[in-house]
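The structure follows.
In this view, the complex is presented without one of its protein chains, the others remaining in place.
Order of writing sets the labels: A, B and C. Residues in every chain begin at 1.
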């Protein structure tokens, strides 16, 4: 951390500040320039409130140097992390397709969709059991019953399953779920993240609508700090002024996250655009940008889906996307 | 809800669509214009997925008319809600000042601050016990111990207290807390909101960083749908491209929320700006815009605060703000 | 346009409003529902100030139906527009690569870069002569001298050239320029757009940093309304809260613009990300999303470039990108 002092600061003021740093266990390194003095700080600078420091009258600016995430940081872990779910791999050159309905609605529905997406090339089955909805009056999911139906679909098709958790108290219901999803709205539900850090389950962590990449990686860090390093990052669009699409897919996040972190990165083209006709171009662009996988909503009957039918593909549309996506992934490497 | 069909749609297609609406229990009202046909829908249109409808090939546009929030809506509840906490009133012409440290740090600290902010004109004491922090390595609050210290400060000063909840499992710890705060990051933690709906405690609900006013009111609706109508809305800045300030205080939200809802609206000028020197101008502007109160961070020793010292006022600075704010509130009415 | 009235509006109020519409030459179509009355308006509704209408006390909501752009609208022009520049085609299945330095610096530099990008597969040469810079103290370009050097490079290599205009008074300098670029900051410099509408030159119009797709197409409409239909739209990133990248490439804009308009859409991956190492993944993702071309900054000596060296590729890096981009474009179609 570097603290730049204002011109005209006295020696006594500098000394006071350095003493204050010392009481916080930091080594101080002073560089006196022609016009300004710069204080370099060495040690555990996390103990310093940089905004407070910046607000001191004698301080011109404070510049932090190192990224605050450690376990998720590629600097300290140069090789790609590969998540292995019963033989299905994500990351490090392994591309995985996650597909299924927004909500689990019935045994027939989930088994039919599971069989069709498997035939079309999906590696993992998704399906919502607990549904976060903006309105309390909207369908909230089949809950534990939904998880049971997913497990049946897993048994029938052999596909690993992923579903979203909204409450750490439900954790025991997820014992046989293969990947636990944390939704965008819970990306900074720190108590939930801490609980998930004490499991060994792979976690798919979605980026919050208004969270930057640093905050996203800090939330991964919350889980990893508890000992669970099986994290899959998921870009799903951010909130911007543009309203033609539901959210704005931040495609640059894919290469940036790969640079900053060793964790695999998948993209959700269904929620990003909010329209089924955007799923194909966004899927192809994500594969071209180097994503390690995609999570796509597929429904056997989108017009009658209980939730988010507008962004769901039919199984036939999904097959077309899946085939092209794998080709684009190959030629882009 | 109004559905506008594309030009050239056939009678058969219109009939099919109207049947589909009927199976969902809606009355249909068709207006045939020169170029386009418009279908008005009457009944519980919440059962319709508008985005799906919009995605149909024969549909040009779907226009919803009524706001999706009911209990929070001023239309159905024209009079201002007044929240009464042991005689301290917020809303309907009653202005309240909430003040105290970001974090409770020790008995001495919280009692000293409590006494000073009371003397300076505060009506309610704030103090963080459970702290949501972006980094898992930052101070996470004194937790249940912090609540006990707040209760001591309440006993000593008589000030009602407010503190943040992060986990519904902690609810029993809040039995003697006067107002429960839901932080910006948990504004869409729907399971937590539902639990709070089953209490009778006043809830101060902070707006999420990327949430629009409709989503904000829908989260209030989650609590109200459970039977708890004691909600205080809190604007605390939104995330924009501007980085000179930590967040951008959306001052227009104050009059807009008053128009849309009968619930009281307070402003947090400390988190909005992230700098102590912005607290005064933002406080005055909030009072001028008609806010029903302010929540301000005050610390006896900002330079050594464990958290967010940069945005804390000293008790002396707070007194100056409190005095001016009340004057501005009066002349602005 | 549909105007929804509030419940409880009187017949007299409805009649007054309908008379007001009639004086503006509109046909009125009234639908009386159980609770609310809806007025459909037919005719040239552009004469109505919708925001004023919305602000009337008896009006609940106003819903516009048709897009305000006409010439740029795919509805009225279903086939893709193909821009032909001396045999180089953009749009309608024709993919074009535009490459060259941010700024023209010298004859040697621009000719060397031109020859190298041509050899690497570029179809068109770019180079800045008039440079819009945030600071008045930064290099502002070689101006008319820069255009002369570009014309030399065109003569030597045969590549058509594109360069930016900042002032309609300079138009005569662009007589031999093949495509005139309008920069993001001038996207709503309406006087400049009008002047360009009176030429026949192809115009590459960049999207403004904070402009939505409707405003973008309305700016194209300004040029087209003057009679010049040779417009190439260019997505170059929008401003969001995310600061890891200079701007956020709105990749969804590519398929959305193709849906809304018949005009070709190219992407500028250099300015979007602001970093040379993002150019390749963003270029591939743009081609996968269906872009009709790319505009990429290439410099023979990025470290010593007078402007924007950080985002420039070397000619060798450009060749690698160009080769892969064409493959991705093919497999994505």
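The criterion applied here is as follows: contacts are C-beta pairs under 8 Å (C-beta built on N, C-alpha and C of every residue); 3 or more make two chains touch, one makes a residue touch a chain.
Quick caveat, the model's predicted, so the values are computed rather than measured.
Within the entire complex, contacts from the absent chain reach the displayed chains A, B, C. The omitted chain makes contact with just one of the residues B:39, B:184 or B:213: B:213.
Of the candidate positions C:221, C:235, C:250 or C:292, contact with the unshown chain belongs to C:221.
Taking the complete complex into account, A:240 is the one of A:73, A:167, A:240 or A:332 that touches the chain left out. Where chain C meets the omitted chain, the residues involved are 20, 46, 49, 51-56, 68, 132-138, 166-169, 185-186, 188-191, 194, 208-210, 215, 218, 221-222, 225, 239, 246, 274-277, 302-303, 305, 307-311.
Hidden from this view is one chain, which touches chain B at 210, 212-214, 238, 240-245, 248-256, 259, 272-273, 277-278, 281-282, 284-290, 324, 327-328, 331-332. Against the chain not displayed here, chain A makes contact via residues 2, 4, 27, 29, 31, 33-36, 38, 40, 42, 60-61, 63, 65, 239-241, 243.
Just so we're on the same page, only the chains that are shown with their structure count from here on.
Residues touching across the chain B-chain C interface largely coincide between the two copies, over half of the numbers being common to both.
Note: Cα superposition of chain A onto chain B, rotation of 180 degrees, nearest 5.
Averaging Cα coordinates per chain places chain A and chain B 26 Å apart.
With centres set at the average Cα position, the gap from chain B to chain C is 38 Å. Residues of chain B found to touch two or more other chains are 239.
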